[in-house]
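Worksheet: one structure, shown below.
Missing here is one protein chain; the remaining ones are kept as they sit in the complex.
What follows is chain A.
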Amino acid sequence: MEEESDTRKINNSFLRDHNYATEADIISTVEFNSSGELLATGDKGGRVVVFQREQESKSQPQRRGEYNVYSTFQSHEPEFDYLKSLEIEEKINKIKWLPQQNAAYFLLSTNDKTVKLWKISERDKRPEGYNLKDDDGRIRDPSTITSLRVPVLQPMDLMVEATARRVFSNAHTYHINSISVNSDLQTYISTDDLRVNLWNLEITDRSFNIVDIKPANMEELTEVITSAEFHPQQCHTFAYSSSKGSIRLCDMREAALCDKHCKYFEEPEDPSTRSFFSEIISSISDVKFSHNGRYLMTRDYLTVKVWDLQMENKPLETYQVHDYLRGKLCSLYENDCIFDKFECVWNGSDSVIMTGSYNNFFRMFDRNTKRDVTLEASRENSKPRAILKPRKVCVGGKRRKDEISVDSLDFSKKILHTTWHPHENIIAVAATNNLYIFQDKIN
């Protein structure tokens, strides 16, 4: 990391009162837009909250660009599939921003089955003085209209509107785990457990199935797709990860159905650490291209790996996220934590990577200096504008002061979702129902 870990300051830590937290308040995704001006969160209740960064003011330099709530809207509602007698949760699985092209902002949000395109726009003027309508919008009696007038725009209080512009539904039989907008800005992919579909952002009634790994006989199913993403620059290339720990790179120019990958990234299993849990812990929960498009980062249960697109047989770098859990895999299997899906992110320059862990801990790895740090996002241990202290988990032996033992880690407090500002050292970390925004210390 260019900056020392302890130079991070808490900028903000809020969202909803801890005491009123319900299941619906649990944050299920968090994402900066391409300029970093906006930050969106989605939650289990189907809501999207968008935060906007304050304009910097010279008078209060310590309040450098805090994020305030900009817009809140209900993106998805709970639905019921009558054919399957099945409830469709409203939980927002992923949010992806479209690059900004005009004054309005666009984002895609998805639950298990349906992707929606939302437009978020500002309005600070309203037209007044229509001829046929009065100010309340009611049609005027024609007999009362005696003269013509020119409607005028009058200033009003700023209003932020969110409108659903497109609803992309009925294309997924399984649960959508990821969406990714293409660099051509016209298409995106939505991925479920067994298929990847390609959509045009303008067309909602049809999509193209580009990957399908569903076996004819479902009893033969041994592998699922866990995540997929478009290459940041090459609009024909995308990668998808699997529950067997491999990543496939596909080229859409080769065939309409990308059943054959053009690259296959997989690390041979180390026989010395083989156990019954080997496959489960090697299942990839997230895959992300670096901003420059040269690398792929994958997160599995215990590690985060960086792959060079030119080297398929092993990862370039492997970072241990919480290796002290290796001895506890059976318990983690028993309580299902082993199936938790941790995400991972790059910083703006692809030099640092970040991912979450348990006990509200999250980890950062500097790829150049090979230094790593464990930080904690919690109300108890951090106050606004305080400097974060690095945390240490003690592995066996004597526990030193300030260290936490593996046994006292709280496995219900997990950081699954994080995001990094595209240009600056600002990160947003979702810890259950709290959103923490940390930024570099200002000198």
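We adopt the following convention: a residue touches a chain if its C-beta (ideal position, glycine included) is under 8 Å from a C-beta of that chain, and two chains touch if they have at least 3 such contacts; residues count from 1.
Convention: contacts and distances are computed from a predicted model.
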Undepicted complex member, UniProt protein name, chosen from "SERTA domain-containing protein", "Ras-related protein Rab-11A", "NADPH:adrenodoxin oxidoreductase, mitochondrial" or "BUB1 N-terminal domain-containing protein": "SERTA domain-containing protein"
Hidden partner chain, touching residue among A:Asp141, A:Asp157, A:Glu219 or A:Glu380: A:Glu219
Of A:Glu23, A:Asp184 or A:Glu202, the one touching the omitted chain in the full complex: A:Glu23
Touch criterion as defined above, residue of A:Glu56, A:Glu87, A:Glu202 or A:Asp402 at the omitted chain: A:Glu87
Absent chain, residues of chain A that touch it: 23, 84-87, 173-175, 193-194, 217-219, 221-224, 226, 243, 271-277, 279-280, 283, 326-337, 339-340, 396-397, 406-412, 414
